[in-house]
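Notes for the one structure printed next.
Just one protein chain is left out here, and the rest sit where they should.
And then chain A:
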């Protein structure tokens, strides 16, 4: 059991972390670097005689050490997601549900829904320079939403009968009925186009990496199960 969990989590998590970092560096980090030009005041929006602001990101090559940090943290985080996912596989196996690559893909999409899509519904991925509510309040709501959504999805997937389904929907809805912490003013300095593209790209990269993590972890899981 430990070997099966460890192999799925480590190999799939490592590969998913590298994939996520590469996709982030290609599609998301340039927008992040561009936003820092607004954050530092090097670029400004809606100044006197406004005729739009320049578009274009600084080159990635100017901060290679910084991007190695992004790679390292992604690997750590995605191996973490891999362990939680594989622990879920093991719980499912105890209930007689076998996981393979295809079912792993569904688990991965569930992970995306719980860890990226649901919290983003209340707290969109933040462009650097975003002024937002108190960090601990946002982290608390974020973590509560992730746990409630994951449990809600599990109730819907594994529960028997309409009461479990209704309970699952209620758990997924609850954080949004309570509402995420927000300020009562807007402070955005960067172009709204940039913030919107940043949020959708961050979600898209998460979707790709979660799908890959689930597929790869499920594939390794079923191979290890055949060996055991």
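Here, contacts are C-beta pairs under 8 Å (C-beta built on N, C-alpha and C of every residue); 3 or more make two chains touch, one makes a residue touch a chain; residues count from 1.
By definition in this document, contacts and distances are computed from a predicted model.
*Asks:* Identify the UniProt protein name of the omitted chain, choosing among "Cobalt transporter subunit CbtB", "Stage 0 sporulation protein KC", "ABC transmembrane type-1 domain-containing protein" or "DNA polymerase Y family protein".
*Replies:* Matching the unshown chain against "Cobalt transporter subunit CbtB", "Stage 0 sporulation protein KC", "ABC transmembrane type-1 domain-containing protein" or "DNA polymerase Y family protein" yields "Cobalt transporter subunit CbtB".
*Asks:* With the full complex in mind, choose from A:149, A:206 or A:222 the residue touching the hidden chain.
*Replies:* A:206
*Asks:* Looking at A:55, A:87, A:183 or A:196, which residue reaches the missing chain?
*Replies:* Checking the options A:55, A:87, A:183 or A:196, the one contacting the hidden chain is A:87.
*Asks:* In the full complex, which of A:123, A:157 or A:197 touches the chain missing from this view?
*Replies:* Of these options, the touching residue for the absent chain is A:123.
*Asks:* So one chain is hidden, and I want to know which residue out of A:29, A:114 or A:194 touches that hidden chain in the complete assembly.
*Replies:* Going through A:29, A:114 or A:194 one by one, A:29 is the residue touching the chain not shown.
*Asks:* May I ask you to list the residues on chain A that touch the chain which is not drawn?
*Replies:* Chain A touches the chain not shown through residues 1-2, 5-6, 9, 20-21, 24, 28-29, 32, 66-67, 69-70, 72-74, 76-77, 79-87, 90-91, 94, 116, 119-120, 123-128, 132, 135, 138-139, 142, 202-203, 205-206.
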